[in-house]
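A single protein chain has been omitted from the complex, and every remaining protein chain is retained in its original position.
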Amino acid sequence: MYQNEVQIRVRYAETDQMGYVYYGNFAAYYEVARTEAFRSLGINYKEMEKEGVMMPVLEMRTKYMRPARYDDLLTIKMMLKNKPSGARILFEYEVYNEARQLLNIGETTMVFVDMQTSRPIAIPDYIINKLESYYH
Amino acid sequence: MYQNEVQIRVRYAETDQMGYVYYGNFAAYYEVARTEAFRSLGINYKEMEKEGVMMPVLEMRTKYMRPARYDDLLTIKMMLKNKPSGARILFEYEVYNEARQLLNIGETTMVFVDMQTSRPIAIPDYIINKLESYYH
Amino acid sequence: MYQNEVQIRVRYAETDQMGYVYYGNFAAYYEVARTEAFRSLGINYKEMEKEGVMMPVLEMRTKYMRPARYDDLLTIKMMLKNKPSGARILFEYEVYNEARQLLNIGETTMVFVDMQTSRPIAIPDYIINKLESYYH
Partner (left out) sequence: MYQNEVQIRVRYAETDQMGYVYYGNFAAYYEVARTEAFRSLGINYKEMEKEGVMMPVLEMRTKYMRPARYDDLLTIKMMLKNKPSGARILFEYEVYNEARQLLNIGETTMVFVDMQTSRPIAIPDYIINKLESYYH
């Protein structure tokens, strides 16, 4: 499978009065993990949108095991466990703190959409090609 | 079951460059729905925290069916389908636009926690009492 | 002058670990105040953008006098002290809590921009006309 890790430092802005990262903010962490995973594969999500393909979210699931806190240096691990095909792609995530404790797991199902027609389309070939070698 | 509805006007701040409400922002909409549902029952979440009980999120699931857009007047319907017991409580949500199209469904599982011990505790009696009449 | 007030309930999402509304979140409160002030004048900002005119921010100033807190029901007062002319418009804001204590004052300078040319344009006539009667 393909996997990649990024590090994110928790901002004060992302905490809430409980002293934890607000639960809605993990969605943005997952987004950073996706963008950087794509970049590490040589895929630029920004360019993909300029070429008329976007990738909105169909579904998100998150489990919160331990709180993330201000100034934590988080590691977001992103996994594409199965080779994508069709119009959908399932990203899975694990969030760790510096002590490598698992704080959070999540998944997002995204769909490739033609921005002209607003219709789902098959995952672009150049993305499949970049991923090919990670699956047997 | 107990259910309640609140209305939220989508802010420009909540949109992204796709022209949709950013997928992570529904977590805050769900939070508003919970807070206002509690208020309509005569429960003040802020006071609950002052009395030493907080309610962090254990799990969230969201399905995005149709995009929400800037200035949409959304209705967030919140349901407690089963009478809560033990330390956990399951909130379910439906998000509608003004044309009463279903945009989004979600659920969050929260846990009651004693802020002194950081341990789960049974849902406070005064909350159970407020909810009692909605379940047979 | 023209002035208008809106009420905003502080969300948990908007607090930080200091227990205050995060300082960057007042920008969104000001935005809500602008949108609703426009609506009360019969101007729909969303429609304005559809007709090709947007109103990005050139400058913002904020003074934080007292903290806003979770669940506070804030009043955001918005004032157009001078009749707008040219391409720019100065909005001034005051934020009060329920005890009518002044928490925050701010101002934003916005510019009307033609979305086709990305150039500043004079404030549209229909906006001037709506405002006319408030200035002598």
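Labels for the chains are A, B and C, by order of writing; each one numbers its residues from 1.
One rule holds in what follows: contacts are C-beta pairs under 8 Å (C-beta built on N, C-alpha and C of every residue); 3 or more make two chains touch, one makes a residue touch a chain.
Computed from a predicted model, the values in this text were never measured in an experiment.
Q: Name every residue on chain C in touch with the hidden partner chain.
A: Residues of chain C in touch with the missing chain: 18, 20, 22-28, 31, 54, 56-64, 67, 108.
Q: Of the residues in chain A, which ones touch the absent chain?
A: Residues of chain A in touch with the missing chain: 9, 11-13, 27-28, 31-32, 35, 44-46, 70-71.
Q: Could you pull out which residues of chain B are in touch with the chain that's been left out?
A: 12-13, 15-19, 22, 24, 69-70
By definition in this document, only the chains that are shown with their structure count from here on.
Q: Cα superposition of chain B onto chain C: how big is the rotation, rounded to the nearest 5°?
A: Value: 180 degrees, nearest 5.
Q: When chain A touches chain C, do the two copies use mostly the same residue numbers, with over half shared, or different ones?
A: Looking at both copies, the contact residues mostly coincide.
Q: Averaged over CA atoms, how far is the centre of chain B from the centre of chain C? Could you give it in whole Å?
A: 28
Q: Cα centroid separation between chain A and chain C, in whole Å?
A: Whole-Å distance between the two chain centres: 34.
Q: Scan chain C for residues touching two or more other chains and write them down.
A: 12-13, 70
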